[in-house]
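Removed from the display is one protein chain of the complex; every other protein chain stays in position.
Note that the chains take the letters A and B in the order they are written out, and that residue 1 is the start of every chain.
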Amino acid sequence: MRTGLAIPPGPELPPAPAEPALVIRDLTVTWGERPALISVDAAFPAGRLSAIIGPNGAGKSTLLKAVLGMVRPLSGRITVAGIPVARARDRIAYVPQRASVDWDFPVRVADVVEMGLWRRLGLLRRAGPAERARVAACLDRVGMAELAGRQIGRLSGGQQQRVFLARALVQEAELILLDEPFAGVDAATERAVIGVLKDLRAEGRTVIVVHHDLATVRDYFDHVLLLNRCSVAEGPVAQAFTADALQQTYGGRLPAAYLGQIGLGGQ
Amino acid sequence: MTGLADALMLGAGWNAALVTIGAALLGGAAGAVGSFLFLRGRALISDAIAHATLPGVGLAFLIMAGLGGDGRNLAGLMAGAAATALLGVLAVEAIGRRTRLTEDAAIGAALSVFFGAGLVILTVIQSLPAGRQAGLEGFLLGATAGMLLHEALIVAIGGAMAVAAVWALRRPMILAAFDPGFATATGWPVRRVDLAMLAVVLAITVIGLKIVGLVLIVALLIIPPAAARFWTERAVGMAAIAGALGAAAGWVGTAISATAPALPTGPIIVLTCAALFAVSLLVAPQRGALAALVRHRLMRRRVLQRQGLLAMARGVPAADPAARAVLRGEGLIDAAGQATAAGRAAAARLMRDEARRALLRRLRPDHPALQSDDGLTPIDALLATDEIADLDRRLMRGAGS
Partner (left out) sequence: MNGAEFVQLSLTPLLIGVLAAVACALPGNFLILRRQALIGDAISHVVLPGIVVAFLLSGQATGPAMLAGAAGAALVAVVLIELVRRLGRIEPGAAMGVVFTAMFALGVLLLEQSDSSAVHLDVEHALMGNLESLIWFDAEGWHSVADPVALAALTPELPRMAAVCLLLALTLRLFWRPLVLSTFDEGFAAGQGYPVRVIGLGIVVMAALAAVVAFDAVGAIIPIAMFICPPGAARLMTDRLGAQLAWSVAFGAVAAVAGYLLAGHGPALIGLDGSVSAAGMIAVTSGLILGLACLFGPRRGRAAAPPGGRAGA
């Protein structure tokens, strides 16, 4: 067992409210006739940083898409703070996978961030000084203030990720979902993004991240869902993120040496 | 019906027989090469090629008539068509590679602009004294009626050459369609293969102009591959099936059209293709829509039944009315929603399987049966009897301790 490196969710965090921020019950999604998710149950605690972990094709993105209403599940119930998700969309912010966006789209950095306000502004109301100030503040928070006028394709991968994080920030949502935010970004961006996510947690918001880097799970997250079409394990990182559970999730394909490297060797 | 039988057996005259053979060869070549376009997601580039032939046909007529020859010489018109079609392909390639516009926009731009230019040239021809009888409109929709012998010969020989070209290029095209990266790494010039493939498409288009016309030739390159896709998962098989479907449509379509004057060849061939496509879409065993629908219903049933039984095992009624309906349909609960004896047994079996599965996952996370497991199949179907017995022994011991 390694000690000392993991940041304990400990003293600086208030106890999580009894009501989880996102509850998924019995969620089954099929692609054609292949099951993508089978009877998944999960409860993500409010005010915490949670990770969804699993191999490729485990249904991680599908889970987010079901929460967002982008795929229609075969069965299951999803509630946000106790409310059916269909009526709680304005409480959710979403940062998509970078690969899913057309980076040649004629839109500038500040426009992308402003999109986070469009739902609230309605169809026609213009963004006033207050809204523009909020956009600028969120861009500043992710360190992108100087590039507000750039077309989004003319940014680096890490910068693009930060812009989308800023769009989620401007929504001031209670629940923030991120799909592989650290895929293909530089170390500086990863640090900046995780810093912002921890700030959000400190503000009492709930952050759920589809994550692929097992080595950083214990440093970044409080709560984890191990997913491989079924929910393999779920709970606080210290309890659920075990070598045993990981082997079940990844079908026994993780070398023992690798598990040792990420501090799970002795189990 | 004897007329159709005659035509099918090539008994409707020497010219008609040549055209029928030519159309079948052309359909076969188009289906096969269209498969590779289809697999590369570029099916509609053939539409740009086809529409870009029109200005070439018009210009060739003007040049041949201007030089004092017969403006309607088919070989000359085909050469002109090929020339502007080539320009069209090059325009699509250049726009797609040099600018941020995507290929579909480049295709649409090329086809509309070249076709517009063709219309302009056609109106010029109509204003000329020699142009009145040019009959170039036949190239829009094809016209096989009253085809001259040498024209029919050109079609038949052209069709044979197209088939030969597809056969000669089959290996590089399969490689390029399947795995461009691998093809490049193993030394195939993928770009040149791509261009050669487009050259074959271009040749097929030009040969097909007289039979099906430029608006519909694209159907021969798209519909048979799309239909063939339902029947196979393999590129080679798909090209072969598409070739066969295309050849059949060319043969049958030409024969049907020869039986009556108001049955234009091009549309009949295309509609034959479309009928083959519709049948494939519906009834193909693996990818067909009906098979997929049945499988989806079965899947849904299994998922709902599992959910219902899990709820039953927890001693609560299933939350989802659809799950309750499935249980009722299987006789696992009665009309009042109470578990029947069969239902309780099924729930117990399911719980035992869940426990076995969980144990297997813990003990042998790398077990091959788990890699392909959909989570719904009974354990009996996944594991050998002795493996199950072993799991059950461990479960008993676990429960006892």
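One rule holds for everything that comes next: a residue touches a chain if its C-beta (ideal position, glycine included) is under 8 Å from a C-beta of that chain, and two chains touch if they have at least 3 such contacts.
Given the structure is predicted, the values throughout are model-derived calculations rather than measurements.
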| item | value |
| --- | --- |
| Among A:P20, A:P73, A:P96 or A:G263, residue touching the chain not depicted | A:P96 |
| Given B:I21, B:I174, B:V218 or B:L382, the one touching the chain that is not displayed | B:V218 |
| Selected from B:L90, B:L153, B:V236 or B:A274 as touching the chain missing from the view | B:A274 |
| Which of B:A5, B:V120 or B:L148 contacts the chain that the document leaves out | B:V120 |
| Sites on chain A contacted by the missing partner chain, in the whole complex | 32, 65, 68-70, 89-90, 92-94, 96-108, 111-112, 115, 118-119, 121, 123-124, 151-160, 167, 177, 183-186 |
| Positions on chain B contacted by the hidden chain, ascending | 38, 41-44, 46-47, 94-95, 98-102, 104-105, 107-109, 111-120, 122-124, 127, 137, 140-141, 215-216, 218-219, 222-223, 225-226, 229-230, 262-264, 266-268, 270-271, 273-274, 277, 281, 287, 289, 292 |
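Here is the rule we go by: only the chains that are shown with their structure count from here on.
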| item | value |
| --- | --- |
| Inter-chain centre distance, chain A versus chain B - centres from mean C-alpha coordinates, in Å | 39 |
| Complex contact set, residues of chain A against chain B | 26, 28, 30, 32-35, 38-39, 74-75, 77, 104, 229-230, 232, 244, 247-248, 250-253 |
| Interface residues, chain B side, partner chain A - complex | 100, 292, 295-296, 298-300, 303-304, 306-307, 310, 319-320, 322-323, 361-362, 364-367, 370-371, 374-376 |
